[in-house]
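Handing you this structure, nothing more for now.
Just one protein chain is left out here, and the rest sit where they should.
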Amino acid sequence: MGNVNVTVNGIEVSVPDNYTAMLAARQAGVEIPSLCFLKDVNEIGACRVCVVEADIKGVPMRNLPASCILQVAEGMNIRTNTAKVRKAVKTNVELILANHNRECLTCKRNQNCELQSLCDELGIDQVRFQGEKRKPTIDNLSHSIIRDASKCILCGRCISTCRDVQGIGVLDFTHRGFQTEVAPAFDFSMRDVDCVYCGQCIEACPVAALTERQYIDEVFEAIEDPEKFVVVQTAPAVRASLGEEFGMPVGTRVTGKMVAALRRLGFDKVFDTNFSADLTILEEGTELLNRVTTGGVLPMITSCSPGWIRFCEMKYPEFLPNLSTCKSPQQMFGAILKTYYAQKMGIDPKKIVSVSVMPCTSKKTEANRPEMEVDGLRDVDYSLTTRELGDMIKRARIRFANLPDETADSILGEYTGAGVIFGATGGVMEAALRTVADILTGKDLQDIEYSAVRGLDGVKEASVVLPIDGKETEIKVAIAHGTANAAKVLDAVKAGQKDYHFIEVMACPGGCVHGGGQSIVSAQVRLDVNPKANRAAALYAEDEACVKRKSHDNEEVQALYKDFLGKPNSHLSHKLLHTHYAPRKVYECQA
Amino acid sequence: MMTMVDLNGLKAKALEEMESEGTLRVVVGMATCGQSAGARRVMETLKKDVAELGLDNVNVAVTGCVGMCTYEPILEVLETGKKKVTYIRMDPEKTARVVKEHLQGGKPVLDYTVGHDHAGNLKNLEDLQFYAKQERIVLRNCGTIDPENIHEYIARDGYAALRKALLEMTPETVIDEMKKSGLRGRGGAGFPTGLKWGFAAPNKADQKYIICNADEGDPGAFMDRSVLEGDPHAILEAMAIGGYAIGASKGYIYVRAEYPVAVERLKIAIGQAQQMGLLGRKIFGTDFSFDIEIRLGAGAFVCGEETALIASIEGKRGMSRNKPPFPAHKGLWGKPTVINNVETLANVAQIILKGADWFRSFGTEKSPGTKVFALGGKINNTGLVEVPMGITLREVIYDIGSGCPHGKAFKAVQTGGPSGGCITAADLDTPIDFDNLVAIGSMMGSGGMIVMDEDNCMVDIARFFLDFTVDESCGKCTPCREGTKRMLEILDRIVAGEGTMQDLENLEDLAENIRLTSLCALGQTAPNPVMSTMKHFRDEYLAHVQDKKCPAGVCKALLGYVITADCKGCTKCKRVCPVEAITGEVKQLHVIDQALCIRCGACFNVCSFNAIARN
Partner (left out) sequence: MPEDPEVNQNRFGTGVGNNTQRRLGNVNDQSKCACSCGCITAEDPRFAELKSYIDSLNQEQGITMPVLQEAQRSFGYLPLEVQKFISENTGVPLAEIYGVATFYSQFAIEPKGRHHIGVCMGTACYVKGSQKVLDKLVEELKVKVGCTTSDGKFTLEATRCLGCCGLAPCIMIDDDVFGKLDDVSRIPDILGKYE
């Protein structure tokens, strides 16, 4: 693989020979517009917005090829700004607009839409073609994801993400030609198909064809209701992405401002899911050691990712016994809130409204799972995404950048570094290892950074040698992120090729930092910036800055056990903090 | 495993059977067109009566399409030493008579034959003017051999080319010969076949493929169907030769599902070839192994485009892919793949056997060989014709086709189907070849040639082709999916009398955009019918848009019906009018209320006095 010399608009550049014309143009300082292009995920040259004029060996191509696909060659001459190209691109955008719901002012992606930006940048000033439009199907029946066909531009980014990145394939192009629509099989609602609600499709969508179901109004209403005591918890990954909603660079850590904003929005208490992340480690660590020492079902698999839980229930029900019975930190928090906290503070739990801010769209459905309640009270009443919190702050006209740094309330707000790193792939595993290692060795180990579980490889393996019942035992662990990778690990375990004690699975590639509820980063920005890496770095930085970095050192968690739960896996812990699963059928007629 | 001796021996034996002294060979055209005309019942009667009369010296065989569709069902009697007798427009009754009087009695039934020439000699098919200027290379076996009998193919030098290639030539020399022959793809684009094979051959891969594109989808085209139904082995042999040349051991034939007879004949042919070791492992005792699988289309015109075809074989929606990379480098399953049209392949064996120079003796310098056309529309002799490149359009339409029926004036001829353009009388003396047709605003296409006369509206024709394209667009890329639809909406408005001059401008802008930026050839050529009719028949478009009139009298919304003084007051029109727009008493002049008239033309059709004028 060497370099070739190409010319872009008269500027000569030397680029690797596997570059496309689009990448070569970037190097020459020209950003060719695109819509369907999503690096490494969807490179199909369908929208025809990135077309250019190109000469190959001095001979002009008779058509305008898609620069996102055209591979460079020595001496290629690329022209992106001729009248011919500008006219062609404008016409293609016009054609997309002619079949598009152009009500931008009332659209969720107003100001953050790749099509809208293109119209602005390319100077689209008319839509000459009026005629038939796509049938305006809106599917808003699930708790998590809304599909609006009137806004779809048939770019295929969601399809490629679901099928190739996640290995599931809930959506595909259906019918043909002008009748083409992106939809689930048989036009089933997203509620009734094998969707895990990971929301990666939302992150991939350049427009508002796929969005999350929002509960902002309900939460504002609860806050205003003087009868209600509204409590909010924030997941670790939120603090690494919220700033992007206000134009900050991808992965800016805004923990302090996030807390300050929540207070100003009027929440009665601002807590932190990291608290219950620490709690989860104590419950799950204990459960793991139990299984290891008493011959329980191994490998044990984490259960904090609701997308992963759904995936397991639908595709790998044989592994349900392997799942930890622990609820996710979100749900544990809610259960503790309406019992321990309510009792301790003398608040009527029926008046508590439990709100969470999550990087996740699947948490909305998780919060609505029938079993996620204690004595008739829902653990979590409303689960919001990072984006929804950003919206609320904007609606309240709070100037985010000017906020001071504040800290979460007690007694459910303390957290250790172990809790923070839950948001990155490998974080749960690392947090668990930190605690399990101390428990087994009986020491306060200082070497607590397990680099083997960090990073963006799809499947990671590690092993730690620890004493169990006096014997040095090699504890073998695996980490998978993205459901396709989860399938790989499970298939290997099923086939007897691999033998682990503990597996961490996150449904989203990169872990929660790239959850379906995080700030949406455009395809163009993604050419230079990797949100997964940047946001994870923010969490690891926060971990490093923490004084306490092991879950069992969390004093508020210690108090919880001492004053209320007793010990991990106690009877009360089981009632409040553990759950069960069942195989899940999909594509069933509701008739 | 066939050795040289075997093939020659089989050939000699088969020839003997087919042409032995005293034997009467009777063939019935049993391609799809023959069958729709009733050939099956003719065949049944023939077999039954021959058996009943105990005629042991009569051999009955099915055969493929001879091209003269209006004469189907066709039955031909061949006797060594005697001139072939062609019976046309047969039915069971006529068949019974032929069996009795000719096959048994030795006397041809003259009334049922093609006719006599000036000297009183009996004519058969080949004597017809229709065939005078044809040169049957691709169709050489169609109508002659029984496609379901491999021995008859062998009798006509079948598989001798494959043997020659495997035993006397290297893959490189095979490709050289193909390059020298100048054979260009007959599917429409006209890309040099030898070059294409040459691109695939050097690519290293653990598997390569050769695919026969039998997804003939142009409305009005049936050249490939005729070859598959009449001479399937020619395709198998060619694919094997191609496989040898590029290093592929697997071939696919992608046939459209609407061709059941072709599929059946191919299955039989493949089975027979496999049985004889002409397909399979170590053919002719060499290291070369090659096998062929049939894959059916499922009703998508776009799958005739090579990358969409590949997607279809891969089990996906037939959505086209960007080129480059070209299939010769990265095709089916990402492997080097050569895709050739049926007609292209049908030339290969003969080129290898008889040499590139022989092939070049037909046609023109830049387009050697012949081309099969499906002649249809407003033409007296519809059917399949194979002519050398370089023949003029005038010769095909008038000498072979015998011009437009009912004395109507020729208006245009459309070649290339929905991807092509129309050619006017001014260009009829153009010698047919790939480049000339492009130069005059059309293209060769796969071979559909539709003639139009003064009663055709060119705007309506353009709308028809565009409607087809909109239905068949795969929907992947913006310009084709959205653009052709918008063009169609504009044309719908124009033929409904609601078009504006701005519409014409938008039509041209859209056409240019779709041509330049569509992902595949379906989209890139979709605007051609509109653009070429706008160029050559702009006055018709202007009449529709400015005058709200359809000069050819086709677009219903633009027609006005007026009852003239010739009206006899018979009241027929009044009774038939669905909206009661006609008033008048018996024996009195009737009147059409133009405000109520919905232009359905029912009155016009029913008037026996030609008293209704239409414009």
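To keep things simple, chains are lettered A and B as they appear, and every chain counts its residues starting from 1.
Quick note on the criterion: contacts are C-beta pairs under 8 Å (C-beta built on N, C-alpha and C of every residue); 3 or more make two chains touch, one makes a residue touch a chain.
The shown structure was predicted, so the numbers you read here are calculated from the model rather than taken from an experiment.
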(message) Given that one chain is not shown, which residue among B:Arg317, B:Lys330 or B:Arg463 touches it?
(response) B:Arg317
(message) Out of A:Asp172, A:Glu218, A:Asp268 or A:Glu556, which residue would touch the omitted chain in the full complex?
(response) A:Asp172
(message) Tell me which of B:Leu296, B:Ala425 or B:Val591 is the one touching the absent chain.
(response) B:Leu296
(request) State which residues belonging to subunit B touch the missing partner chain. (result) 257, 295-300, 312-318, 333, 471, 474, 576, 578-579, 598, 600-602, 605-606
(request) Could I get the residues of subunit A that touch the absent chain, sorted low to high? (result) 135-141, 149, 163, 168-176, 179, 181, 184-189, 191-194, 587, 589-591
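The definition used in the following text is that only the chains that are shown with their structure count from here on.
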(message) Distance between subunit A and subunit B based on Cα centroids, please, to the nearest Å.
(response) 55
(request) Would you tell me which residues of subunit A are touching subunit B in their complex? (result) 44-49, 51, 63-66, 69-71, 84, 87-88, 91-92, 95-96, 98-99, 128-129, 131-132, 154, 173, 175-180
(request) Sort out for me which residues of subunit B touch subunit A in the complex. (result) 300, 317, 319, 321-322, 324-325, 470-479, 481-483, 485-486, 489, 506, 509-510, 513, 515-519, 524
